[in-house]
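Apart from one protein chain that is not included, each protein chain of the complex appears where it belongs.
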Amino acid sequence: MATPLTGFLLVAALLFAVGLAGALTRRNAILVLIGIELMLNSANLNLIAFWRYGPHPEALTGMMFAIFSIAVAAAEAAVGLGLVIQIYRHAKTTDLDLMNRMKG
Amino acid sequence: MTFAFWLFAVLTLAGGLAAVLLKNTVHCALALTVAFAGLALLFLDLDAQFAGFAQILVYIGAVAILVVFAILLTRGSETPQEGVFSHNWFAGLAIAAAVFAVLAWAVLASAHVLPHEAAMPTVTVAQIGQALIGRYVLPLEIVALLLTAAMIGAVIVAMDEKERAK
Amino acid sequence: MVDEGLKIELGKQGVFVTTIEELYNWGRKSSIWPMQFGLACCAIEMIATTMARYDLARFGAEVFRPSPRQADMMIISGTVTKKMAPQVVRLYNQMAEPKYVIAMGACAISGGPFKQGYNVLKGIDRYIPVDVHIPGCPPRPEALLQAFMTLQKKIEAQHLTGAGRPRHLDAEGQGEFPVPVQGEHDLEPTSNKGVWPLPVIIR
Amino acid sequence: MTIPAHAPEQLKNWNRPRIIEPGGDGDLLEVAMGPHHPSTHGVFRMDVALDGERVIRLKPVFGYLHRNHEKIAESVSYLASMPYTDRLDYICSLTNNWAYALAVEKLTSQEVPERAEYLRVILGELTRIQNHASSIGFLIQEMGASGTPLMYAFREREKILDLFEALTGSRMMCNYMRFGGCRVDASAAWLDAARKVVAGLPGFVDEFDQLLSSNEILMARTQGVGILRPELAVNAGVTGPMLRASGINYDIRKVDSYGIYNRFPFRVPLGDHWDVYDRFMIRMLEMRESIKIVEQALKDIPAGPVMDPKAKIRGFRPKAGEAYGRIEAPKGELGFYLISDGGPNPYRYRVRPPSLINLTVLEDMCLGSDIADVVLIFGSVDIVLGEVDR
Amino acid sequence: MIDTLDQIFVLLKHWIVSFLPGACQPAASVVISVAVIVVLFPLLFALTTVFERKGLARIQNRIGPNRTGPFGVLQPIADGIKSLTKEDIVPSSADSAVHFLAPLVLVVAVFMGFAVLPMGRNMALVDMDAGLLFFFAIGASTELSVFMAGWSSRNKYSLLGAMRAVAQMISYEVPLLMSSVAVVMITGSLSLNKIVAAQNQYTFGLPHWYIFTPWGLAAFLLYAIAATAETNRSPFDLPEGESELVAGYHTEYSGFKFALFFLGEYLAMFSISGLGTTLFLGGWSSPLEVLGWVPSWFWFFSKMMMSIFVFIWLRGTLPRLRQDQLMNFAWKFVLPLTMLNLFVTALWRFLGDGWERWVFCTAILVAAYVVMGRVEMRAEHFGPRRYRYAE
Amino acid sequence: MPGAGVGIVSNPGPSGQHSLRLNPSHAAAVAKFLRDDAELALDFLSNVTGVDWPDKEIAEKVKVSKAVDGVEQTVEETRKRVEPGCLEVVYHLFSVARKHGPVILRMRTVNRTDQVELPSLTSIWRSAEFQEREVFDLYGVVFTGHPDLRRLLMWDEFTDHPMRRDYVEPDDFEYEPTAHDAVAARAAAHQEPREGKVAGQ
Partner (left out) sequence: MLGEGILKGLAETAKNFVGSFFSAERMTTVEYPEERIAPIEAARVFPFLVYDGIEWDAGLRCVACQICEKECPPKCIFIEKSKDKKPDAVGKPQFYPTRFDIDISVCMSCQICVEVCPFEAIKMDNVFELSTDDRFDGLLLDRKQLAKPNAYYHQIHPTEAAVVEARLAADRAKSDAKQTAAAIASAIKGAERPLPPPTTGGD
């Protein structure tokens, strides 16, 4: 294992920034959700990396955290996309800018 | 830094960037799966087999498909005529860049305190299982509850108005 | 296309060329997948041909593909009406090369007993090239099997280069076939001159 | 008319096409199924409008096999139309022959010898058996079985076709019946062969029954699908097994007792649920009844000529007048309407195609159901395009 | 001698590897194994297509392909040559990149599933601790390729077929996983090697296969149903239901790409049968102790081919379900039964070794099946009927 | 039914199927009566068809009184007049409830060119829906009140009514390999002139 922890952390940070940029700049609600997923995933990467390089890898803490996080993220995606679909049914668009303008 | 790490990292970031930048929504979703796959590979690189496979199973097998379905259900598969980026995209980009700058600074500044090498942990699935129903049984139960609630919620939210009225 | 130098080079290694050619032709002829497509009476005989008694499957040709993209052979089994003709040409255009056409039965060849009718196309070869014609009304299933073997022989005898090369290897010969338009009184045009030059009658 | 007591009062205006409004948020998906579509076995198009997978409009489009049969028949002699009738419903050429012969015999009041009547019944019922078997085969094929029931049906059909060929010379286009009898006589050897084939048929129907009737997938797919109310069925002129599956006792073999059908005791099965499964089962049960008829006809067939000695083949000029003759063809009422002006050709020659008229109710049966069911409902009508478009 | 025969492939590999310098030996070993899988299974696929076509033909009273080579065994080679040389059409409206990637993703994904299958004693490519999880994780990505194929074709039928396929695969993945979990509960391991080892024991010469227990049989049947649906085989072959959707998601594919889809479908069938064999039929272990001398790989492959035959048999017999029935069947019938089966498995584990557990578990499962069957038939409104005759 | 304008058209042929001729203006009412009357109960419309009776040129001899040579004389003279033809629609009715039939209805249009409207009976018997469309397609009878009167068999762009007696078939060159004079003549009309070979000879 020659990769230092810094590498993983930097990758995670970059991914987080990319996700954040996506979430903030895209108009399509689904793509905003995609950005959020990316951010969550980068956090997972951090968790696993810290667990792996941490002093007690046998305690499985970070790993467990990541697994729970994955489960929660799945739930988040399901609910989020459900909401988007429902909004689409209501407003006939997934464009957040338009939705803002229509105000309801 | 190994070759494998570079490969996976580039894959992940390329997928992530594509997911955020591409015009066509379905392409974005497909790029997202690439990012997820890259992450799973990074997990494997970190000896977290179980988490890696779970990542593939959940994210590629379920979340990506869900996203794709949502895109199709909202007729989002056609490339929109007007711009794909929000009118205040610049602000968003700036914020993201700032966040990355801060994070990168923090990581790099503390690089010397972070460990470079670690002992190879031997984690079997059995251990994870024991931990899940041992030490982490409460979180497990809570997550189970949360998932159930989310499932019911998603069904209700996505359900037809008329059917709900019935 | 194969350029002249390569041709000579290939000619030197005569054995090798023929082997490839034979293998290619063998593969093409042994795996002809028909399109799941029937028009009229002959379609029932075509179905009967695939059934247990005659079993077209013995020739490896029972894989009836519903999608024209995956089919190699179109059996025009029955009367082509003027209302249907544009569809038939369109389907033929959608098929991937190499593709073959069998005109099964009198109606497909010439309009047959119904050729006097105002809505019947007098032979599908007016619009698309036909490889094998089977007379009969309807032809017996064995006749279809025999026509299938005729087609196989035709494929087997094809050389991949030279003047007699198959249509799909002929750069000029390829392309879409014009689809006729349904006009006020008749199809327009009434035939595709490129495929069906009006025969000159010499008595 | 026997209308079961449990008939649900779904529709007030049952003789108008149902209009189903699309759901609030669904966008309509317009699909043109056909004319080349694997499930329309032939060239038939349905313009379907879908809301999700639910059918909200269905317009059949015909004419892809319009071969101008009537126009040609008006320009050729009476005899020359006989081979063309083979090509109407090309699965059952013999019943087409019979209907046409019957109409011309009505037009000219010709007598048919006893033996010929028996032969007609034998051939007609054999035709019905092979038609029902292959129609069930096609129906199951459309349901996605990879050909096995169809293969079994065709296995038996081949046996029957061999009989046809041995007697009439052709497997499908028999051109056998003539005005005033039949073209050639059946030899004793042929009758024996027919007895042998018919003896094997109950076994085949049993096999079919085992394979299909109680299959859960088939039941789940077909029961409650494509309901056709009896009132609508009668009003829309639906005939044949479809009408009887809607619970209406109307079999032209019983009603007109044309030919010699009153000599054979046979039962008319009726459906109580009016759906696709009923249509499938009615065909199954009718096959059994037909086998009984053929068995008896083969037992009782008398000796004698098969052709009215007075009958003319060439130069046939009926008196001016008109006649409508109809029989119970396997698909329903097949009628021929002929107007003669005393010439050698019919002045007007009209085929009453059961397939076309049975399709009148296709939209009514399909509205509101799943797109996958449309294929089944269409299959259960049992049409042949040669007859629909003529 | 017997051992040599049993381990012949392993020994062969070691022998080949031993010629190479030590540094690249592990890599070479993996490469060789992968190469064997990549060659072997397509060959098997080729054979199976003939097998299927001839088997179906036999069911339908005919002969099947028999003109290309002896008994038609060269038929798939002809098909292959034809497919390879056939024109590759990409519709002008299609998304060409995704259209190109879809069959590749499918084939790669299904190939990876074979990595963890123990095809004989010591014959798993990777002995992974989380092998089962790996298998399902990889299997999940085939859905994506199906979606890619359907969406990129820009054809109504393709897209509809893909949507159906994905919905169906997701729905049946749950019972597929859950029925396998029963085995994991008993074995206490996700490693497929350990699962086989647990079954490779004999009492009175009879094997300890899980299918010979009440919960195992139930789980196997449920697994078989879910596997049939997962591989889009009849009677669950709606995605390519030719009577409604011309050819489903691969309507617009021609030539070699179509052949890849075909390959993918069959490879998925192999891998899922292989997994079923491993989980319930004792993997490579012999059915009788006295037959222990027969090489283990022989048993694995013959069991797998037997399951393939069942696939073919089903295809030759059954019509297909409707979409909503298919989904209802998954969520309202198969899934509850798998859940119940998990409970029964737990019961089996804790009831001890006596005869009671046989009685209890069997009784619960049979009762549940009967009740659920009734409920299902009532809910879907179908059942046998009687007919009346007019006078 | 008073004033319904029903006439009996007898059938001279041996089948003896006589028919009722309806006045188009009352046809719907009569049809409804036939369907709903308990005795008749003609609930099943089996067959609908069109018949084309082209314009007939009738030469008849008329006795005309004429002044010939100043004397009134009755002279026979042949006069030709064109009796306008018509399009006829024939309906065959049966009763499913009472199992009798057929009852045949006929309706005629005024002429064959512009006054070709007849009332549609689709609202009384659904089975007329496609059959009336077919009559419209092939004969050109316009059924007023038909819910969906489009061409049934021919394509929509088609403008002729092919079952009419005076329909001229399109000249789609029908090549016959046996070249006899008629074929040769047609071929000559369709072929571009070629050197050396003279079509038809």
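Some observations on this one:
The first chain written gets the first letter, and so on, giving A, B, C, D, E and F; residue counts start at 1 in each chain.
Assume contacts are C-beta pairs under 8 Å (C-beta built on N, C-alpha and C of every residue); 3 or more make two chains touch, one makes a residue touch a chain.
All values reported here derive from a predicted model rather than from experimental measurement.
In the whole complex the chain that is left out makes contact with C, D, E, F.
Residue in contact with the omitted chain (choice from E:Val17, E:Ile37 or E:Ile59): E:Ile59. Of the options D:Ser170, D:Gln296 or D:Thr360, the residue whose C-beta touches the omitted chain is D:Ser170. Interface residues of chain D with the unshown chain, by the touch rule above, are 76-77, 79-84, 86-87, 148, 152, 155, 158, 162, 165-170, 173, 175, 183-184, 187, 207, 210-219, 313-314.
Taking the whole complex into account, chain E touches the unshown chain at residues 55, 58-63, 313-314, 316-318, 369-370, 372-374, 376-377. Residues 176-178, 180 are the ones on chain F that touch the missing chain.
As a convention for this text, only the chains that are shown with their structure count from here on.
The chain with its Cα centre farthest from the Cα centre of chain E is F.
Across the two candidate interfaces, C-F and C-E, the one carrying more C-beta contacts is C-E.
Computed from the mean C-alpha positions, the centre of chain A lies at a distance of 5 Å from the centre of chain B. Chain E and chain F, compared by their mean Cα positions, are separated by 65 Å. Listed for chain F are residues 153-155, 162, each touching two or more other chains.
Multi-chain contact residues of chain D (touching two or more other chains): 38, 63, 66, 68, 71, 151, 155, 389. Of all the residues in chain B, the ones that touch chain E in their complex are 24, 26-27, 30, 33, 37, 49-50, 53-54, 56-57, 60-62, 64-65, 68-69, 72, 77, 124-126.
Touching chain D in their complex are the following residues of chain C: 36-41, 43-45, 47-48, 51-53, 66, 78-79, 81, 83-84, 87, 91, 107, 113-114, 116-120, 137-138, 140.
Within the complex formed with chain D, the chain F residues making contact are 11-15, 17, 43-47, 49, 51, 90, 92, 96-97, 99, 102, 104, 123, 125-127, 129-131, 134, 138, 147, 151-155, 162-163.
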